[in-house]
Structure formats: structure tokens, C-alpha cells
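All protein chains but one are shown at their positions in the complex.
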């Protein structure tokens, strides 16, 4: 889908009468191309402004001077809210139209599985009853999809994967801009979800699609049941996530990170290679690799044990 | 479904030979009508006894004198257990019978979606593959139901809603009476669930139907994935619930309440307007609006930070 910049600007209520562009999407300051619109909403990213390659940027007037000459400033008091409004232009239209997938040899596909348009399957893929495989999904060879799984449009599943029943991959990330009246305006999630090779995902998990770019579960990772992975997370290779754990949006991890049951992480953090997060713990800041962490907020496990002993010791005091 | 009071009394093992009534359901003391049976099981509600409009009340002998003259006392040592037994009379019978829904213009309904009897859809409703829409459900215009969603009977969904895959709305609330032998007798959940306009509900959420009346998610609220809403909850307008949070039964909230990931609340509480509950926190009592709370039990966020600092300080002590 390609729209004129002028058309988008008019639709979302921004005054703009300069040179027109063909716009094919939205992205962050650092990733946007000359045919994409970006936004500046958080001073943390100010240093990226002069280097952005975005065709246009939603920005408050006072910061517009920092943009490179090649980038158009779309002046607004509420860049994030305007981003939300613009995101609707690029939303994938959900429709019930189905089409036979392109598939390799030896696939075993239940007749009740439904396929959107342009689905591609490798060899020896098994798809059980009641699955929904959205538009433009690809599934690698030897992958097994158990009954009643839903893969939203543009999801990519690698080879030798196992996806258990009830799991939903590629559902919309949780992203909203907020009006001054306290209403929440949906930021359409126009990225996707990628599951690399040799990943197993348990039952009734939810892996959200990215707002821009991709949510990724890397090679060889194994997820238990009822796990939530927020939009734009990147779960490193050979990670293990136990039941009912969850990662909030944009958190990334190194390889071989272990998450205990019912543990969780705040968003926009990094957890280093070979870390272990104890069950029930809550990660609230980025953590160096190679250690075990526990508690809420999660701290070094040995320190946590010491703290627990100190707390128990309180009982002996008057 | 209408039953004779005498028939119900006999069936649940209560001696009653007075005037007969036609009974069409069960409800609380304050809400029951003259054609409903209520119950008195908790002294907290004693002040409601003289004012109830219930046709009959399940009650211990010693409290029966407090009922108004117009209300029949059904004397029993175990009012709650008898309520459970009576609830089965009014349970909706699950059956596989399907029927084409009544629908407006421009709807896009997958051929594999199944509809119970008396379903009504507005205009431009999209229902994707594998959905089950139970008897007497209504869905407002421009609402999108992603694949493999289940809406139990009598659920009402507003306009402009988005319901993500795997979500279950209107499943039975968790309610049981307990026998002296430790068995659990189901209280059939004869209320429903109502989702107001402009609500988005993420993937694999569960919103239970009410035991009496309705569980309600109010206008403009946005729920992330894997969220549990217990029976008879009332989630205020424009609330935000992050992934894996949960509210136990009968908890109500004001507007614009924010629940962090993996947070939860006990039942029968109220959380005031514009409150924020930090991730992983556990609300154990009603909370005034306009503040941020954290911890288990959840306390004022600033106090919680101070307490965390004090706990950390313990490590420095001998």
C-alpha cells in the first residue's frame, strides 16, 4: 500500500503544503527509509534526529530544526498521537478470503485448516485441525502445527518447529497513543513475528507482532505454556522460558537465557547471554549476562538469598 | 425458563408447603425481583433483608424473621449450598444446534464460524475462521473478531471492538458451594458478559460471565494478552490492562485505571479512577483513585520505594 504524503497529512490533521512523497510505511528514526514516515516523541532519541533517513517526521515545531534537509518536518504538538492515526493507513485488512497454500512435498494438512492468501509451506509440514494461517505466512519444512493454532498474517515460522495448540503468533502488540481526554488510540501493528528454526512453543502462548520490524524468537529456543512475548521482543538463541513467564515489549535477550515460571520482565531492557531469572522474579532493569537473578526487583541471586535471610531475621527482633 | 417454587424447593430438598410462585431466576437480595429466589449467607448483608423484593429467600431459621411479609422464607441450614442446587434450574443448555445469524450490511463472516440460535450482528462485522458465537450473542457494527475466538451465549459485544485470537468471553465464573464432606457444588453462572464499544481485547484472554447480572468491560478499555477477568467484575472506561494481569471476581474499577503486567487483584474490591497498579503487584484492599500503587500487598508507590530502600539497607547491618 502506497499513499501520498499529502493525503496522509490531511487525513491526520497536519498542515503540510510542500513537496509530495510516496509513502509506504512507518518506522523509527533510525530505521525509516526515504519512503517512510517517522516520529520524534522522546528526547532520548534526539541524537538520531540529524541522521534519520526518513522521508518525513512527525515532530514538535521546536525540534524540527534538528532534522536533515532531506527530511520533511510534519509539525504537530502530538507526534505520537498523529503516528497512531497514520498507522491505520498501513494496517493489514483482515478478511475471510482463503486460498490454497503453495506447498512442498509430503505435507499433511487437515481439511479444516484455513489459509489466507499467499501462504507458503516447505516439505513435510503438518498442520492439524482448526488452525488459521494468515495471509503471506511462511512455514519451514518438517514443522508441526498442533490443532487450533492461529498464525496472523506475515508470520514466519522456521524449519523443525513445533507449535502447540491454542498458541497465537503475530497478534497485535499492545500499543496506543493517549488523547488529552484519556482515550486510547490504536497504533496499528504493521510489523510481524518471526520464529526461527528448531523452536518449540507450548500451548496457549501469545507472541505479538512488532509495531515496526519484527518480534523474533531465535533458533533453538523452547517456550513452555501460557507465555506472553510482547511486540518487538528479541529472544536470543537457545533460550528457555518456563510456564506463565512474560516479556514486555522491546525487551531483548542474549543466548541461553533461562526464565523461571511466572517470571517477567519490564519492556525496553536487555538481559545478557547465559543469564538465569528465577521463578516469580521481575526484571526491572537491564542485566549483565552469566549470572542468576531473583526477586522483585530482580537482583543477584546470592544477594537475594542474603536479603531473605535478613528479612527472616527481623522476626527475631522486638 | 419458568419453574414453580414448589418444584424447585422439592428438588433441592427444602420443606415448603405455602403459596406457590412462578420463579424465573436467582439474584442477590438487593437485586432480586418478586419472581426470583435470593439467599442470605453472609451477615454483612443483614441490613438488606427487610428491604428485599425477592419472591423467596434461602435462609437459616434464625434470620427468617427479618424478611418482609411479602417474601417467602425457604428455611435451610445451608443457604449457599441450596442456591447452588437451585442454580442448575436456570442453566443455559449447551447444544450444537446452529442457525444463521441476523446481520446488517457488509459483514464478512468465515464459512467455518459457527453460530448458535438468535445471534445478531451489526453492519460491517468481520468474523474470522474457527470462531464460535453462542446463542443470543449480539455484536455491534464494525467489530472484528479474529480467528478461533469463543463467545459464550448471551455475550454482548459493542461497536468498533477488536477481539484477538483464542480469547474466550462469557465462560463460567468460578463459583462453588462446598459440602461438609469437602465436595464442590457448581453454582451455575446465569449472568452474562458485556463488552462495550471501542474495546480491544488481546489474545488468549478469559472474561468470565457473571453469576447474576453482568461482567462488564467498559467503553474504550484496552486489554493485552492472557488476562483473566473474574465473574461480576466491572472494568471502568478507558482502563488499560497489561499482559497476564488478572482481576478476581466482583472487583470493580473506576475509569482510566492502569494495571501493569502480571499484576492482580483480590475479589470484591474497588480501585478508584485514574489509579495505576505497578507490574507484579497484588491489590488486597480497595484503593483510592489518582495514585500509583506497587508491591504485595499493593501500597502507595512512594512508600513502596522507601520500603525497598529500607529492605536493601538490611544488607548493610550485622
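Read from first to last, the chains carry the letters A and B; within each, the first residue is number 1.
To be clear about the criterion, contacts are C-beta pairs under 8 Å (C-beta built on N, C-alpha and C of every residue); 3 or more make two chains touch, one makes a residue touch a chain.
Since the model is a prediction, treat every value here as computed from it, not as a measurement.
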Full-complex contact with the absent chain, from A:36, A:87 or A:148: A:148
Candidate in contact with the missing chain, chosen from A:100, A:181 or A:314: A:314
Hidden partner chain, touching residue among B:17, B:44, B:180 or B:310: B:310
Of A:101, A:122 or A:243, the one touching the omitted chain in the full complex: A:243
Contacting the left-out chain in the complete assembly, out of A:6, A:28, A:60 or A:112: A:112
Chain A residues touching the omitted chain (full complex): 108-112, 126-130, 144, 146-148, 162, 164-166, 200, 202-204, 220, 222, 224-226, 238, 240, 242-244, 255-256, 261-262, 279-280, 308, 311-312, 314-315, 317
Those residues of chain B which, in the complete complex, touch the missing chain: 94-96, 98, 112, 114, 130, 132, 148, 150, 152, 166-168, 171-172, 174, 176, 182-184, 186, 204-206, 208, 226, 228, 230, 244, 246, 248, 262, 264, 266, 282, 296-297, 303, 306-307, 310-311, 313-314
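FYI, only the chains that are shown with their structure count from here on.
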Inter-centroid spacing, chain B versus chain A (mean Cα positions, whole Å): 31
